[in-house]
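After this line comes chain A, so read on.
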Amino acid sequence: MFRLDNLVLAQKDFRLTADWSIRPGAKVAVIGPSGAGKSSLLAAIAGFYQPVSGRVWLDQRDLTALPPGERPLSVLFQDQNLFPHLTLAQNLGLGIRPDLRLSAEDHRRIDAALERVQLQGLGKRKPAEISGGQASRAALARVLLRARPLLLLDEPFAALGPALKSGMLDLLAEVAAESHATVLMVTHDPGDALQFADETVLVADGVAHPPAATAALFSSPPEALAAYLGR
Partner candidate 1 sequence: MASRPRSLGAGAISAGLLALILGPIAAVAFHAGGLSLGAADLAALRFTLLQASLSALISAALAVPVAKALARRRFPGRGLLITLMGAPFLLPVIVAVMGLITVFGQAGWINSLGQSLGLPRISIYGLHGVLIAHVFLNLPLAVRMILQGWLSIPAERFRLGQSLGFTPRDIARHIERPMLAQLLPGVLASIFAICLTSFAVALTLGGGPAATTLELAIYQAIRFEFDLAHAAGLALLQTGLGAVAALLAWQLAGMRAGPGAGLDRPSALMPPTGWRRIADGFWLIFAAAFLLLPLTAMALKGLPGLTALPASVWPAALRSVTVALISAFLTVTLGMILVGAVARGGARWIEFSAVLPLAASGMVLGIGLFLLVRPWIGPAQLALPVTLLVNVLMALPFVYRLLITPARNLEADYGRLAASLGLVGFARIRLLTWPRMAAPIGFSAGLSAALSMGDLGVIALFAAPDQVTLPLLVQHLLGAYRIQAAAGAALVLVALSFALFWLLDAGGRYVQAR
Partner candidate 2 sequence: MRPFLAACFLTLPSLALPGLAVAETPVLTVMTYDSFTSEWGPGPAIEKAFEEHCGCDLRFITGGDGAALLARLQLEGASSEADIVLGLDTNLTAQAQASGLFAPHGADPATALPIPYQDPLFLPYDWGWFAFVYDKTRTAMPPEDFRALGDSDLKIVIQDPRSSTPGLGLLMWVKAAYGDQAPDIWAGLSDNILTVTPGWSEAYGLFLEGEADMVLSYSTSPAYHRLAEQDDSKDWVEFAEGHYLQIEVAGLLASSKQPELAREFLTFTQSPAFQSVIPETNWMYPAASQTLPEGFETHRPAKSLLLGADEALEARATALTEWQAALGR
């Protein structure tokens, strides 16, 4: 189980608190007005941002003091998910061994992961030689290889077209299911939340509210969410 225990983030005039938990394997959207602290919350969970107080727990394990690379989670950023000087295969390989000392078996796993996201045969390409959608799929393939129990996404598909994005969310759901991962995805698009997430965390007015069932939340939104949705 993933739990934020009285987490407090603060920087200058920004402050955000969170105190809730998510059940294992849940797919949760994080939504809220821009500047409310969605990305900061994700960064704190990922370990890029030290909270003022509180703890981050995953399955009885305290993550708060761990460096980002040692946390049992994967992150997908808005962009720059691949190193441009490495091939796709190498970028995927980083998900198995960050030092890229890969065995023949590892290479087979990379090929399989590429195939899983319909990038078979593109392992030797560099990121500049593929499309944006392909880059997103490659990043997802690496998530698959890493197989971490928690997956964080920070508006990862914002740059893709609606059809492409929709396909990507489906693929994400499959990947999450295959690796039994709990997913936390920041998005600004209610459609994403409704399509993908069983539950949604609303971040507004300095509070990351406990997850609520997505459909119910959007059908009778609290005041802050209503303002954000423009209703």
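Just so it is clear, a contact is a pair of C-beta atoms (placed from the backbone, for glycine too) under 8 Å apart; a residue touches a chain by one contact, two chains touch by 3 or more; residues count from 1.
Per the selection procedure, all candidates are chains of the complex that A comes from, given by their letters.
Bear in mind the structure is a predicted one, so any value in this text is a computation, not a measurement.
**Q** Which candidate touches chain A in this complex: 1 or 2?
**A** 1
**Q** Can you name the residues of chain A that touch candidate 1 in the complex?
**A** These residues of chain A touch candidate 1: 43, 46-48, 50, 67-70, 73-75, 77, 79-81, 83-86, 90, 94-95, 98-100, 126-128, 146.
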